[in-house]
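Sharing a structure with you now.
Here the complex is missing one protein chain, while the rest keep their positions.
Chain IDs A and B follow the sequence of writing; residue 1 opens each chain.
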Amino acid sequence: MHATEQIALGIDVGAECVKTIVLDGERTVRGRSVVPTRGRFQDCIHASKRAALDDAALAPDVPTRIGVTGFGAKAVAEADLRVSETVSHGASVFRRIGGGVTAVDIGGREPNVIWIDEDGRPRDSRTTRRCAIGIGTFLMFAARHLDVHPTRLEELAAGAGEPAQIGSYCSVFAGSEILERLLEGSTPGEIALGCIRSVAERVFEIGVFRSPVVVTGGVPEYFPGVVTALAAMIGAEVRVMPEPIMTGAHGAALRALRSVGPREAAGHGA
Amino acid sequence: MARKELAATGAMKELMATYFRDLGEAAEKHTAPVAWCTSVGPAELLRALGFRVYFPENHGALLGATRRANAYLPRTHALGYSPDICSYLCSDIGAYLAGETPLDRFGLERVPRADVLVFNTNQCGEVRDWFEFYGREWDVPVVGLVSPRSVGEVSPRIVDDVAGQLEDLVPALEAVAGTALDAGRLERTVGLSRECTDLWREVLETAAHRPAPMSFFDGCIQMGPAVVLRGTGEACVYYRTLLAELEERNGAGVAAVEGERFRLYWDGMPIWGKLRDLSNLFARFHTSVVASTYCNSWIFEALDPADPFRSMARASVELFIARAEGPKECVIEAMAARYGVDGILFHDARTCPHNSNTRYGMPGRLRRRLGIPVLTIDGDLNDLRCYSEEQSRTSIEGFIEQLAEG
Partner (left out) sequence: MSGEKRERGAVFGGIDSGSWTTKAVLIDGERTVLGSAVVRSGADLAAAAEKAYAAALAAAGLAPESVAAAWATGFGRDNIPFAAGSRTELDCHARGVHHYVSGAVTVVDIGGQDAKVIKLDEAGRRVSHRMNRKCAAGTGSFIDEMALRLDVAIGELSALAAGFEEEVELGSFCTVFSGTELLAAIRRGKRPADLARAAYKSIVKRVMEMDVMEDRVVATGGVVAHHPMVVSLMEEALGKPVTVPPHPQEMGAFGAALAARGASPGKGS
């Protein structure tokens, strides 16, 4: 099969949404989709696949190599390859940015800090302490309490001067704090800003950010304020991957391509 | 409703300011050796050797009281210290890593560097882990006493062991201090320490009066010298002044809480960042927290200048926090009777298991035995994320409503 005709799908089945990306044999992105994870995983996966293929102007039954990653990877029955989130994010980062970087994956549940060596191999993946999971989920919760759509949280925060004090012990604790701040008269904007900072703090607590630092995942996509806050805490510049929410799917697709087809030239990691 | 400030407090603040400035100078200019000591550690021994003594727990409390602790926690957690452990330790180390300290109000740019760190595990083992951080950081010796916990009866064997450990510490401390221990000086220091704690006890006991002239919230502020300056003459002078003022209040019937209607006992650590809020909350409902376990922790009745080592050892082992549930319950029962309390509030400090007597059923046992209502609230000494403000306010208010109906 000709290289450009080869199609790979990367599916990242996350706690909050399913991301699918379509790559051709030259590793060009041909299509993408993001579908919320609600109800049966299989239904969301199916919907995401179709939407991505539609986006790529490809027929739903086109032969593909399928690489999957993410929390719900096991739910994709037709996967050719399953890779961990560490590997998938590492593959995408190495391809687009290079090696010798720290990738920080901030998604719905657990954030991950991954050191990717010069050769593109993910080493030393660290996550947050048990009680601090639920990052993106927490922001969704905060949005519900403030009566705004999650995509508006940043906008709300932008209008505030000082962040309201929202701790970063855990989502549930912070949930009560949101209520307490509301009662004390903090504006929704100040609370939104406080939530964004709180999330950044939880990521910061994971510790050890060797420069250069790159963030991936859904949170940087929709909440760039988290990245700004994190950079201030680390005290160094923090880059954001292009299309950060698609990182896992992209890496899974790259791996799917690599697992079949012509041998690559040496030195090219993905 | 603001807390009625005690006139003596001004003098106390000056005393503390001088203490810190002196410490800072000693550390910066090396005019005297500096020892870090745990709050119920062998301070008398260190003073007698000419050390300027610094108490990091006091620094922790200051971080908490100025509500700066939470800003420093993430840094320490990132280093690998669990958020479940002592928030004094975590906020103190975090502040150190940030190069900041609330002691800057006394002109200190950083905490005074130790020449030696001296612990006593009678209150908890974590103080040792805390000191070992600085020991590694500064490459200075960390020495101390491994004292038993959960002590039932204070036996001669236990006292002998701790006294022996105290004696064993002397050579190492002398080496750092650059001076030999003078027996007379130790005697005098122990004597002054005893005098200080006797005065402190008298100060606290003025609250047995109805109405009480001071509350637990006053006590948390006033105990400063008893912690960091016991063994000095200045501390005794201060407490005599304070005692006089409190006795005057009692004579005139001046209450810490106007219209005192209910009297409570507080068991557990203070919630440092919420002292004023809680003080106001209780006052709003005409409730005075008249006694506490915490403030009574600085009373060392066993200290005897005629027998310094054994008496220091005994004082260390007898401590409330070092005892088993049985002796602890007896103490609280006696206090409840002495101060005529209507109820007991237990504070479960998340990161301080050793000072939270809520975890093995004690509140329920005391409620049944004493026949008075008890309440447990969740919080922490320094980590305000662990304090459920709304829950606690409602719980306390509900508790007082209950007392009003009973």
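Following the convention adopted for this analysis, a contact is a pair of C-beta atoms (placed from the backbone, for glycine too) under 8 Å apart; a residue touches a chain by one contact, two chains touch by 3 or more.
Bear in mind that the values here come from a model prediction, so they are computed numbers and not experimental data.
Student: Among A:G10, A:G72 or A:G90, which residue is in touch with the absent chain?
Tutor: Residue touching the absent chain, from the options given: A:G72.
Student: Thinking of the whole complex, not just what is shown, which of A:G25, A:G99 or A:G175 touches the missing chain?
Tutor: Candidates A:G25, A:G99 or A:G175; residue touching the omitted chain: A:G175.
Student: Check the options A:A158, A:L183 or A:A232 and report the residue that touches the missing chain.
Tutor: A:L183
Student: Could you pull out which residues of chain A are in touch with the chain that's been left out?
Tutor: For chain A, the residues touching the absent chain are 13, 15, 37-41, 71-72, 74-75, 109, 130-131, 133-134, 137, 141, 144-147, 170-173, 175-176, 179, 182-183, 188.
Student: When the complex is taken as a whole, what residues of chain B touch the one chain not shown?
Tutor: Interface residues of chain B facing the absent chain: 367, 373-374, 376, 378, 386, 388, 390-391, 394-395, 397-399, 401-402, 405-406.
Please note the rule applied: only the chains that are shown with their structure count from here on.
Student: As a quick test, compute the distance in whole Å between the mean CA positions of chain A and chain B.
Tutor: One centre to the other, that is 47 Å.
Student: Residue numbers of chain B touching chain A in their complex, please.
Tutor: 70, 74, 77-80, 82-83, 383-386, 388-391
Student: Please name which positions on chain A make contact with chain B in the complex.
Tutor: Residue list for chain A touching chain B: 129, 131, 165, 167-169, 173-174, 176-177, 179-180, 183, 201, 204-208, 233.
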